[in-house]
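Heads up, one of the protein chains got dropped from this complex, but the rest are sitting where they should.
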Amino acid sequence: MAIKTQPVTVNLGPQHPSTHGVFRMRVMFDGEEIVDVEPIFGYLHRGSEKLAEERTYTQIVTLTDRMDYVSSMLNNQAYILAVEKLAGIEPSPRGVWLRMIASELQRIASHLVATGFLLQDLGALGTPLIYAMRERENILDLFEIICGARITNSYLRPGGVFMDAPQEFWPALDRGLSDIVNTLDELEEYLSGNEIVFSRTKGTAVLSPELLINASITGPMLRASGVDWDLRHRNPYDYYEKIKFERKLHTASDNYARYWVRVQEARESVKIIRQCIDQIEPGPVRPSFDDVPRLLRPPAGDAYAAIEGSKGELGFYLVSDGGIAPYRMHVRSSSLINLTLLRDMLIGGQFGDLFVTFGSVDLNMGEVDR
Amino acid sequence: MDQSFLDNSLWRNIYCLLAGDSAGCSARDYASGLLPGGMEWLAFAITALAIIGLVINGVLGGVIVLIWGERRLFGRFQSRTGPNRWGPFGMLTSVADAIKTMFKEDVVPVDADRILFNLAPILIATPALLVFAVIPFGIGTYVADLNVGVLFIMAVTSLTTLSVLTAAWSSANRIAILSALRSVALLISYEIPMALALVGVIMLAGSLSLGQIVQAQGIPFILVQPLAFFVFFIAAMAEMARAPFDLTEAESELAAGYLNDYASMKFGLFFLAEFMAEISTAAIVTTLFLSGWKGWEPIPSHFWFMAKLILVLFVIIWFRMTLPRLRIDQVLKFAWKGLFELTLINIVVTAILIGIWPQPTTAQLWMMAAVNWPVAIISIWLVSRLLGTAKYEKASPDSDSPVYSVATESIPKTSEYITNSTDVSSVEAVSKEGGA
Partner (left out) sequence: MTTVWSGKALAEAIEEFAPGSVQGSSGTDVWLKAESISVVCEGLKQRPEFKFDLLNSLTAVDYIDHYEVVYHLTSLPMNASAVLKSRVGMGRTEPSVPSVVSIWRGADYQEREVWDLMGIRFDGHPNHKRIMLWEGFPGHPLRKDYVTYDQSIVTSIPEISKNAGSDE
């Protein structure tokens, strides 16, 4: 006799320990198998794009900090590049080097957070998360030296950065970089050979590269499927042309590959920072206020600038009408767009893999909802 | 078998101390009891209350210490300090927690089945306590030496799942139901390898009584029965739903599973039961595999038991802190395809060895160990090859045949149509005026 069953709908979130913020999914389960998923956004929507329309170009830097709050330096960088493109500003070399160092440090921090929380979603009770967060803490200490703030840095300004790194920053950075390499070794020793991690993440949520590109998904998720697409390499902004680094690729395109690509990219970031330290030259960190005034009035027009953020292509689209505030600001948020294939990844999978897959996308609700 | 051990129970000691020279006490030299003659019924009642008080309070006190110890250890494993504010080394933290839990508001969901909802926390604490009825804590310190002690433990521990199911069903919460289903699946799967793992131990000891199993351990059975220990330890971890098998609570998936709707002291009782189960599991492992209270003189037997118990608890906490969680299908596959085979191998090998040496002496036990260890290592290796996940052959894609063709460094052929992106300043387009 067949047992009569029916799928059950469960609301996961917005108050759930592993939704990485306030995210809600209405999931239909058939036993442990996922039949249907409907993501529901907007619990952290703060209207950043509307707020930007009544702030000056410099003030908006603080808004971008609060979008993806685990990679605020990268948000700053994307926004500043868009402003520079819009206003035709030639940045100061030392400022550019400094902001490259800052944003690569931020990329490491973001990848550490992603790895830590992936393991947290796998059910390791906090230990790998705390190991990762401890190292991120060191990076935040470096930020504190360089700009006085830890999370919401607001370090970058049109044309460079707002202050030069103090003298004690450079030895601290040197120590920090070797610490980061040690931590990454430790994490990899703990994770990459762990049979449970391997069996949980291998072969889950596999996506084909064609589908990923069609769904506009970029960043580590795309590189984990073997597509060699990194904006730092394909469309070098700032001084990435002068930097040599490897693009780490993986062919499996599953959760493990995404984790692997992130850890390897963090290692590459360390190399990038070392090259930046070698090439940085003394000079002003931003153009004088005669060239780039505090109250920018870019000519009427529009500009789109994108960087390789920690989660994918992070773009800012700015429209100016010649005034002191942008007429329209749009953020191409990689976190939101990377969720496009969430249904494809989850349906047919197990409940246990739901949050692992979700975590492997590496999203930040502050950026999804803005 | 040492007859004095069997007579020498905690029960008998207290009873004889009170009642004095009654029929069963003569062997223990109790000339006169504290109570006058003819008051045996009072001695009986006081003894019963004393034992209940001793065991329950002992276990609850143990839970308080265990919670503190576990949190301190968590802190150490995670390179932080752990609780250190209340009392010396934060020892009063769990006391403060207990008081806080009691003073919280008791919330009952509207849709809940009130009777079952209130009954479940009481039910869940019972089996964990009942296990202590048959555990020998030291020489002469046990409540009852049942001749079916092992069966009793197997029967009683599986009751936990019933109360989990009751709690989940009565709170009318879908996440809780999912958690309870997992709990039942775990019970059904892991009860079998757990029981079969014990068959080897029972064959060696020739008895189901825990007291006699301890007596039979000339050397700890972990040395003689490594395979049985391996399977039993893992199955016991799964039975009490500890990481890496904490699927019923699964904080990152089910929030708190069946505990979702419980608050205040009802939650506290679940919490207590969980830690009591941890202690009872450690006590069972100590008794069955680590030769219980046996040790070297002059250190008292109770100390040996406690030391081994704490060692097992440490290993359980270590596991919990280190390993990520398995998925439900992997957990069940592991039980049926891995542990089940291992126990069968163990039973066959042990049966052959028992056939050779029917009443093993200590020297023969060592010889059994010499046979069993290679068998254990080979069979575990074979099963891990069978169930393990293969590594990736290569991580990086082939540069000759990329998965998706991406532009090379050279400028594409249509370059005559294309301007360079750095040439932005020449763009005079303004969306408002530009265009048609």
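Chains here go by letter, A and B, matching the order in which they are written, and residues are numbered from 1 within each.
Rule of thumb we're sticking to: contacts are C-beta pairs under 8 Å (C-beta built on N, C-alpha and C of every residue); 3 or more make two chains touch, one makes a residue touch a chain.
Predicted model, so just to flag it, every value in this text is computed and none were measured.
Considering the whole complex, the hidden chain is in touch with A, B.
Looking at A:Asp68, A:Glu84, A:Glu313 or A:Glu367, the residue that reaches the missing chain in the full complex is A:Glu313.
For chain A, the residues touching the absent chain in the complete assembly are 40-42, 45, 47, 49-50, 211, 213-218, 227, 229, 234-236, 302, 304, 306, 313, 315, 317, 319, 327-328, 330, 332, 336-337, 339-341, 369-370. Although one chain is not displayed, its contacts with chain B can still be listed: residues 404-407, 411-412, 414-422, 426-432, 434-436.
We take it that only the chains that are shown with their structure count from here on.
With centres defined as mean CA coordinates, chain B is found 39 Å away from chain A. Interface residues of chain A, counted against chain B in their complex, comprise 8-10, 16-18, 29, 31-32, 85, 88, 119-127, 130-131, 134, 194-200, 202, 209-210, 213, 225-229, 234-235, 248-252, 256-257, 260, 300-303, 319, 321, 350-355. Put simply, chain B touches chain A in their complex at residues 74, 77-80, 174-175, 177-178, 181, 243-244, 246-247, 250-253, 255, 320-330, 384, 388-389, 391-392, 394-397, 402-404, 406-407, 421, 424-425, 427, 429-432.
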